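Omission of a single protein chain aside, the complex is shown with its protein chains in their original locations.
What follows is chain A.
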């Protein structure tokens, strides 16, 4: 590691000038401020950090740690004869005569950042104050997402669409994370983040068109329902492949960094996605390449029927951050204010210091994996019901809004009625629209249609003309 760093080290001054991403260089850092806040051999639990201090503490540290080590080849520390330390490739390491293994599991799990308690009361003061209009939009979008999920799910059950995935139980993660970003931040979703697209302005009608795969689908009927994508909203098209979006987000973050943009990328994935090779490679690369990416893991306890206890044996996903040299935080995913604050600061760090940040949002997948799943087959219904009711993120946020005096009970029924009406309307309209034209079978394979596809389209059209009864429309 030190060898690699020393070679890149001579280019670092260039990097700093070229990209100008560092906003604050704090020269008064003591070397122990780094270690006291992170895992030590003997202190596996992470001490909570007052949030306001973070930018000061760490804004310069990143580059300082990657400067070339001047005593690369020397066996001893400066000041002659410290046989306790050796400058291995990768840096100085202290020796110990104790034969001690690091524990496989901490005595205490990493604490979870939470701002709103179950009754909608705020705890502590370490969170970003949200303006009333932002908070109201957040709530309305959470309710709309809930409503959309319920009704589209029903539509699939009625056979009107072929497939659907809900984000039930994860409305706070969806909406609050989106609210803490700007439209310039690129989103690399998995498939349970329709709420992020909703926040950014994708309409219910557009969602419906995609699910019905009709001619107004901006995806041109190419993909299964819920595989949304919109360049206009900086939301990259959902792909079915698990966790492939994570290295994509890192690569795009690299592009952003080369561009010197005041923006980051964010990518979402589940607990299951962290088992893939792509997660590992992306985390590692993001740290080595120093790119502005937020990696948000929706740890909802289940990967289809695989519980997290069968997925990994670590203390969840947050601890994996340090394994890659990535700053991380665990947050209550059902707490909209906590998610908002965590993403807000993660974004600041990612952009100003050009580094990745891992957020583990603990939550529960209150719905089935998809319409192809019946989760009551592998988990108790009481468990599902408990999370749906007691830990409902929408209800919790509403209680807080009511406490602020920003939301009245009458507004609730009005909103729900309105959302329901809009969703039903969107479905009814989308259902009647024709499917995409034949031409859409052949476009976008390449930038310019190749001659063989032009020929094939021609011969297909001739066939349709000759046998119209065989081709319904």
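Keep this in mind: a residue touches a chain if its C-beta (ideal position, glycine included) is under 8 Å from a C-beta of that chain, and two chains touch if they have at least 3 such contacts; residues count from 1.
Criterion: contacts and distances are computed from a predicted model.
> What is the missing chain called in its UniProt entry, if the choices are "Serine/threonine-protein phosphatase 2A 55 kDa regulatory subunit B", "Pyruvate dehydrogenase E1 component subunit beta", "P-type ATPase C-terminal domain-containing protein" or "Ribosomal RNA-processing protein 40"?
"Pyruvate dehydrogenase E1 component subunit beta"
> Check each of A:141, A:206 or A:278 against the chain that is not shown and name the one that touches it.
Answering carefully, the residue with contact to the hidden chain is A:278.
> Using the touch definition from the top, which of A:169, A:229, A:301 or A:316 touches the missing chain?
A:229
> Have a look at A:254, A:269, A:302 or A:400 and name the one touching the chain we're not showing.
If we include the chain that is not displayed, A:254 is the one touching it.
> Among A:124, A:201, A:307 or A:450, which residue is in contact with the omitted chain in the full complex?
A:450
> Could I get the residues of chain A that touch the absent chain, sorted low to high?
Looking at chain A, the ones touching the missing chain are residues 4, 7-8, 11, 14-15, 18, 186, 188, 217-220, 222-223, 227, 229-231, 236-237, 239, 241, 244, 246-256, 258, 277-278, 280-282, 284-285, 288-289, 440, 443-447, 450-452.
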